[in-house]
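Here the complex is missing one protein chain, while the rest keep their positions.
Entry: subunit A
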């Protein structure tokens, strides 16, 4: 302790009072603190409010995409139309295009309307507007799969058109159809009658999760399935490239590289790369991978390569941070018992850093999963996700889209039914992102060690 007089600097004039009685300055400080807490809480509440608003509007708009209106329709598959010679040869039956099934569908609709008992002023040829324009393709596919169906009357579970689906979901009304070319209010009388009879029903829409993209005329057929496969292949490429490259680069920089101007420059550039707008990587991908290296357009392989560039800085930064977090005593101990530098890194330091590396990788991949801009330039945005890949390897090179690109594409299209699907797609994408972030949290909780 010191011998300095305690009262030397203090003014003696201070009046004696209870410490329970706060002086004005303390009160002001306490008020400032209370205000600051209120600001913080306010900021948190504003953030929460917007989060709830966002999630609420996504779910409100998107959940209806997971249900779909379907029509049970008995169709007489006339032999005279489909296979006049009675060969039952798929090549002969295949000659009737999906448009050629229009007459059969028209006849079936006329019968179904008669069965529902609604007198209607609609021309027989316009009745099929209740059905998806894809109905012909759906029936054709069933007939080609099983030619023995020809000659029988088969009840198909067909998709309703997007307007009818919108009516059942409450999006379309009789008033909104007043000027509509695609469906007339009179059609809705038939729909009402068929709903009462139970032949039109709204059910869970598994095709939305597993299906392929559809053209502008058939929003009711469009699904996320193929785009999900595209995202999967893209992410496989990202993982296979960015993890080894990123970890190798970080280990070298952190453990082996000499500290000089050159490595400083590299470090600064890696930090800067993390901030480069993603569209720039798309242009780079187009120039290098497609035009120079000759890789195919619209391929998840190229998408993965481009997104690898985007993910690498994130992974390198996360990996270096977790390598740094391993205490030097571990390295010293390893070196002390005679391990080489490489042995100390690979046997001791890296295993301890792996939880951090995995967290960084998962977060980087989640970031890449949600990227659209770079994919724009390499042909992965558009009417692309329409075919399932032919095989496991084909998935890398056959044209495909990715989930966020598919959402963007749907949001651009004219039919309002696509807009609903875009929101539905966002729900699916969010579920994936949530799962990946959850995995990152779990990995960290489970494996992370603190010193």
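Assume contacts are C-beta pairs under 8 Å (C-beta built on N, C-alpha and C of every residue); 3 or more make two chains touch, one makes a residue touch a chain; residues count from 1.
In this text, contacts and distances are computed from a predicted model.
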Name of the absent chain as recorded in UniProt (options "Chemotaxis protein CheA", "Tat pathway signal protein", "Substrate-binding domain-containing protein" or "Cytochrome c oxidase subunit 2"): "Substrate-binding domain-containing protein"
Cross-chain touch to the chain not pictured, restricted to A:92, A:257 or A:295, is A:295
By the document's definition of touch, the residue of A:63, A:99 or A:442 touching the omitted chain is A:99
Residue of A:384, A:403, A:429 or A:443 in touch with the missing chain, whole complex considered: A:384
Residue of A:22, A:206, A:333 or A:393 in touch with the missing chain, whole complex considered: A:393
Interface residues of subunit A (partner: the chain not displayed): 94, 97-99, 133, 137, 140-141, 172, 175-182, 214-218, 240-241, 244-245, 247-248, 290-291, 293-298, 301, 305, 346-347, 350-351, 354, 379, 381-384, 386-387, 393, 396-399, 411-416
